[in-house]
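Every protein chain except one is present and positioned as in the full complex.
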Amino acid sequence: MRWWLPDAGSTFAGPIDTLFLAILIITGIALAVVEVGLVTFVIKYRARPGRKAFYTHGSTRAEVIWTAIPAVTMVALGLISNHYWVLIKDKKSIPPNAYHVGVHAKQFEWQVTYPGPDGKLGTSDDFTVRNQLHVTVNEPIAVELTSEDVIHSFFVPEFRLKQDAVPGMHIMAWFQATKTGEFELGCAELCGMGHYKMRARVFVHTPDQYKAWVAQQAAGGSE
Amino acid sequence: MTGRIFSVVGGMFLLTVCSKGSQSSAAPAAPPAPAAVENAAAGGTITGTIKFTGVAPKNPPIDMSEEAACKAKYKTTPTEENVVAGPANALANVFVYVKAGVPAGQTFTAPTTAVVLDQDGCRYHPHVLGIMVGQPLEILNTDPVLHNIKAIAKANRPFNVSQPSAGMKTTRAFTAPEVMVNLECNVHGWMHAYAGVRPDPFFAVSAANGSFTISGLPPGTYTIEAWHEKFGTQTATVTIAGTESKTQNFTFAAR
Partner (left out) sequence: MTAVAHTPTTAHHEPMSFWRKYIFSTDHKIIGIQFLFVSLFFLLVGGLLAMQIRWQLGFPGKPLPGGGILPETMVVNGVILPEYYVQLVSMHGTFMVFFAIMPLLVGVYANFLIPLKIGAHDMAFPRINMASFWLALLAGLVMTASFFVPNGPIRSGWTNYAPLAARPDLSGVTVGQMLWCVSIVVLGLSSVLGSLNYITTVINHRAPGMTWFRMPLSVWALFITAILGVLALPVLQGAAIMLLFDNVLGTHFFDPVAGGQALLWQHLFWFFGHPEVYILILPAMGMVSDIIANGSRKPIFGYHSMVFAIIGIAFLGWIVWGHHMFMSGMNPTLGSTFMVSTLLIAVPSAIKVFNWLGTMWRGNLRFHVPMLNAIGFVSMFTIGGLSGIFMAATPVDIPLHDTQFIVAHIHYVLFGGSLFALFAAITYWYPKMFGRMMSHRIGKVHFWLTFVFYNMTFFPMHIIGMGGQMRRIYDPTIYDFLKPQQPLNVFISYSAFALFAVQVLFAFNFLWSLKFGKKAPQNPWDDNGMEWSLPNPAPHGNWERTPNVYRGPYEFSAPEAGDKDFLPQFVKLPTDRDPVPAPLPATH
């Protein structure tokens, strides 16, 4: 049984999870104030014979306080969030040495195109594999997302990575995996009856493992 | 004003509902009422062998790693079935049919026995099939995984149905002749099948040794066409007198 976010698998997970926790604490405090307040009032101010309610139309001071505190909190949250948002999603944030991989989404599969032994995407030694994403650990990977037909969404929970693939658009997303292993990729935008079956496996290799895999694929192997 | 709104909206409603006609659900469409019933048991026969010249391109291997339940059904790596070559360059999966020559006005009753299309090991069995207009096509899922069967057709109404688990059976029928209706699975992009839909029973699919037989032909001159998914089409003319058997071979050039 899993009670929390998936295990961290990319450099994005640290900031995102920390931000998540911070928001959880802030909203948790707000929730506690409201719910405890509610329960306290329900018990303390229940009607009893001989009691009368306190006749007041409000308090400007209270309004100012409970407007200012949420407003300041929200602005601060926005500024911090935006810093990481730009880092993750801005095209200029993609490291120039990132390893490019093409992901073409289609009802109902992920066609992943690799640059092949020459390391350049868009040349004749590129090869395409269905439903398997192979990358090297600790290396920035740039994903060039396209779609054949409808909107799909590229989602790897451990990488905290999600980006819609839109027909007619060529969208870049990037990440850097921090641990080797096998993970899963799912489609996160309803794309038809097979939406739930658009699953791919993600393999994070050491550099040597990855080179070996590329060589094997280029030789025509399929294991 | 309310009445005008109702009539405009009602008109739009009727327009949209009536525009595309209706498609029956799982039950097959009723076959066309026959003007005359043909007994296809007696009659002439066309047989032959289909070969190809040249070197057939290699069939790409299929990586089924992402569908473990299907991969487990194979001892060696399965390949796509673009070109299924037999001994001595025999060519299988060629759909051979009578393109012209059947007397006009003659109608044939479609058999009520279904043509079965099975999904087993994430492949269609058979890869190429022939079926009559109105004859039931029974699509079976023998795999414990989701397949969808998408029929891409021009003369017929396309369909797309899913079968998420083993044992599921869906029946469809075609209402118009079409060579060929493409069938594919979108969950397993390598899965393709082809259905040749004909108004008469005069068709066949070549076997592993390249042989085919079309029987029950009344006397006449016929144009026969052979269709292959990669090598294209070839035609020939054959005249049948009485109940004779004629041989017609086809040779495709590999490409």
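In this document, chain identifiers A and B correspond to the written order of the chains, with residue numbering beginning at 1 in each.
FYI, a contact is a pair of C-beta atoms (placed from the backbone, for glycine too) under 8 Å apart; a residue touches a chain by one contact, two chains touch by 3 or more.
The shown structure was predicted, so the numbers you read here are calculated from the model rather than taken from an experiment.
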| item | value |
| --- | --- |
| Touch with the omitted chain, as defined above, among A:D126, A:E139 or A:E184 | A:E184 |
| Contact residue for the chain not shown (choose from B:T45, B:T142, B:N160 or B:N182) | B:N160 |
| Residues belonging to chain B that touch the chain removed from view | 1-2, 5-6, 9, 12-13, 16-17, 19-20, 22-26, 146, 148, 158, 160-165, 167-168, 170 |
| Hidden partner interface residues of chain A, rising order | 1-6, 12, 15-16, 19-20, 23-24, 26-27, 30-31, 34-35, 37-38, 41-42, 45-48, 51-59, 62-63, 66-67, 70-71, 74-75, 77-78, 81-82, 84-86, 88-91, 107, 149-151, 153, 155, 157-158, 160-169, 171, 183-184, 186-197, 199 |
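One rule holds in what follows: only the chains that are shown with their structure count from here on.
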| item | value |
| --- | --- |
| CA centroid of chain A to CA centroid of chain B, Å | 45 |
| In the complex, chain A residues that touch chain B | 106-109, 111, 129-132, 192-194, 197, 199-201, 220, 222-223 |
| Sites on chain B touched by chain A in the complex | 61-63, 65-66, 77, 146, 148, 160, 162, 186-190 |
